[in-house]
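Missing here: one protein chain of the complex. Every other protein chain is in place.
Coming up: subunit A.
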Amino acid sequence: MSPDRGDSPSAGPKGFGPAHIDSKKIVEAVKATRDPPPESQESIDSRRWIVLSFLLIVSLLGLPLWWKTTTVYRSDLPYQSMYHWDAGNACDPVFPLQVVLESPHVPVDQSQKLLNLAQRALDELNAFSAHHLRLVDSTQKSENTVLTVQLLPTDAAASPTAVLQPHATSLDIAFAPSLLPSSSATSSSLASFIADELHNTFLHEQATIAHMIASSPGSHPSSKPLSPEFLALLEDRKTRAMKYSPTYHLTFTLLTPTASPANWEIEAAVHSIINPLVRALSSVSTFTIDTQVQPYAIFSSSVHPVHNEAQSAWFLDQAELGAFINAAEWPLSPSIGEGNTINFLLYVPAPEQTPLYIVPSDATADASSQLHSWLLPQWGSAYILNLPPSALSTGTISAKDLEAPLLSFSTHLLALLGLPEEPHKSLPLRLASLRRTLTLSLLHSSASTLGALARLTQSLPSISIPKPAAASVAHTLSSLDQACAALKIGDFKEALVKAREADIEAERAFFDKSMVGQVYFPDEHKVAVYLPLLGPVAVPLILAFVKEAKAGVACLKALKGV
C-alpha cells in the first residue's frame, strides 16, 4: 500500500486551501496505483505453461479423440471387383453339358465315328456357344454327366426312334444297324438324328439360359431373338415362382367349416409323397414341413358358392377365388423362422356343400370337369377335397384320400420353385435343368447385390461398413469365382453349392444390421450443437493464446532491438 494514497483522502477534510496542487497530485497518485505490480518471471512462465498445456491437451488429445469417436468405421471394400462382377465382366458363365453315348452292341470304331459325326452335327445346330453339348463315350462317364444316350440296334425299326426315359436321365435310341456310318462316311442320317433329338431335348433350357444371360448387364446382344410366346412363358414362370430363399417352410393346412374332419393321416402321406420330392430338391434349398388343422374355418363373406340342382353340385366362380383365402381369419403366415413359407391349403367343404367345384370364368358350370385346385403365384396352392359321406364318417381323412391332393401340391411346389416345363417327359432332366438355371440366376443376383452394396456405400458416406460385412463381401467374391470355375468344367453340383453360398453371403453383407446410415443432420444443426458447447471453452483459450503470442513476439522484437 502506497503512502500517497493513504494521505490523499485525509488531506481533503484538513482544509481546502491549496487545491491546485492537490488535484494534480491526486491524479498522479491514482494513475500510479492503476499499474499492477511487475510480474515475477516465475508467474509469467507458469501462465505460459498453463496456456500451452491447455492447447496441447486440446490439440493432441481432444481433437484426435473427437475425430476418432465421431468418424464412422468403414472397412475397405474391394470396389473394383464388386463393380466388375456387377457389370458382368468378371465371369462368362458357360454350360458345357456332358452327354454319354452308350453303345454296348456297336463296334467301338463305328460308335466312335458316330460320336464324332453327331458332335459335328450338334455344333452346327448350336447357335449359342455358352450352352453346348459335349458327347463322350461311356468310358468317360462321370458325376457330371447330364444325360446318357442308349444306342439300341434293332432290326425291326425302319427309321430311328427316340424315347426319353421318364424316370431316368436317359435317352433311348432304337435304330436299324444298317444306319451305322461306315468309317469313310462324312455324314450320317443316324448321327444327325441323334444330334436333333439331343438339341431338342435341351432347346428349352438353352433358350432360358440365353434369355437370362441376354437380360443381365454386360451381355452382348448377339444371340438370336426369342419368340414372343417363349418370352411370355418365361415371364409367366417368373411371376409364378417364389423369390429364391435358402430355406422354405412347407405348411400344409387342413381347413374345414365344421368340426369334422379334425384328423388327417398327413404324416404318412407326406412321408410317401412330399419327402422324396423334397429330397430330390435338397440341393436347391432346405425344406421344413409343418402341418396344422383349422376347424370352423369359414371363407370370407364375399365368396358365395352357388348350388346347381341339375348337377347336384355346388359351384364357385373363378373370379371369387381371389378372395377365397380368408387371410384375416386363417392363421396362414406363421412366423416360423428365416425363409419363405409356401402354403398348401386343403379345404374340405361342409357335407351339405359337397361336392364343391370351380367354374372357370370363360365356361359354364360343369360338374364333369371337376376343377378343384388352383395355384396362387408366389404364395402357395389350394385344393378342395370333396369326400363322400362314408369317408367322412370316421372324422379322419385317410392317407389314400390325401394322395391326390398331395400330388397336386407336389406339382404346385415344383411350379412355385420355377421348374421348367420342358422336357415335360422327364422329371429328372427338368430338376437338373432347374438347378442349372437357378445357379445362373443366383450368380446374377449375388453379383448385382455386390454392385448395389458398392454403389450404396459410396453414395452414403455416413454409413458404416463393419468388418463382418467386408468379410462377407470377400467370401461372396471367392464363392463367385469358384462357382464360375465349376461351371467351366461342367461340375454343376459344385457350382450350385458355391452360387448358393455367394448369394447367402452377399445378402448378409448387404443387410448387415449395423449398416444403417446416420440420420441426416443439416450443417446448421451441427453448428447449433457444437457452438454452445465449445464456444465458451474456446474463446478464453484462443484469446489467452493470442495474448501470449503477442507478448512473445514483442519480447523477441525487444531482444533484437537490444
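As a convention for this text, a residue touches a chain if its C-beta (ideal position, glycine included) is under 8 Å from a C-beta of that chain, and two chains touch if they have at least 3 such contacts; residues count from 1.
Keep this in mind: contacts and distances are computed from a predicted model.
*Asks:* Would you mind picking the UniProt name of the chain not drawn here, from "UBC-like protein", "GPI-anchor transamidase", "E2 ubiquitin-conjugating enzyme" or "Ribosome biogenesis protein NSA2 homolog"?
*Replies:* Per the UniProt record, that chain is "GPI-anchor transamidase".
*Asks:* Among A:L375, A:A485 or A:L541, which one is in touch with the chain left out?
*Replies:* Once the missing chain is taken into account, the touching residue is A:L375.
*Asks:* Which is it among A:Q80, A:T239 or A:T364 that touches the chain not included here?
*Replies:* A:T239
*Asks:* Touching the absent chain in the whole complex: find that residue among A:A185, A:A280, A:V306 or A:I489.
*Replies:* A:A280
*Asks:* Kindly state which of the options A:L61, A:I489 or A:A528 is in contact with the chain not pictured.
*Replies:* Answer from the full complex: A:L61 touches the omitted chain.
*Asks:* Which candidate, A:L152, A:M212 or A:A471, sits in contact with the chain we can't see?
*Replies:* Hidden-chain contact among the options goes to A:A471.
*Asks:* In the whole complex, what residues of subunit A lie against the chain that is missing from view?
*Replies:* 42-43, 46, 49-50, 53-54, 57, 61-62, 65, 68-69, 166-168, 203-204, 207, 224-233, 235, 239-240, 243, 272-273, 275-277, 279-280, 282-283, 286, 302, 318-319, 321-323, 325, 327-329, 332-333, 335, 338, 358, 360, 369-371, 373-379, 403, 407-408, 410-411, 414-415, 421-422, 424, 427-428, 448-449, 452, 455-456, 459-460, 466-468, 471-472, 475, 493, 497, 500-501, 504-505, 508, 510-517, 519-520, 522
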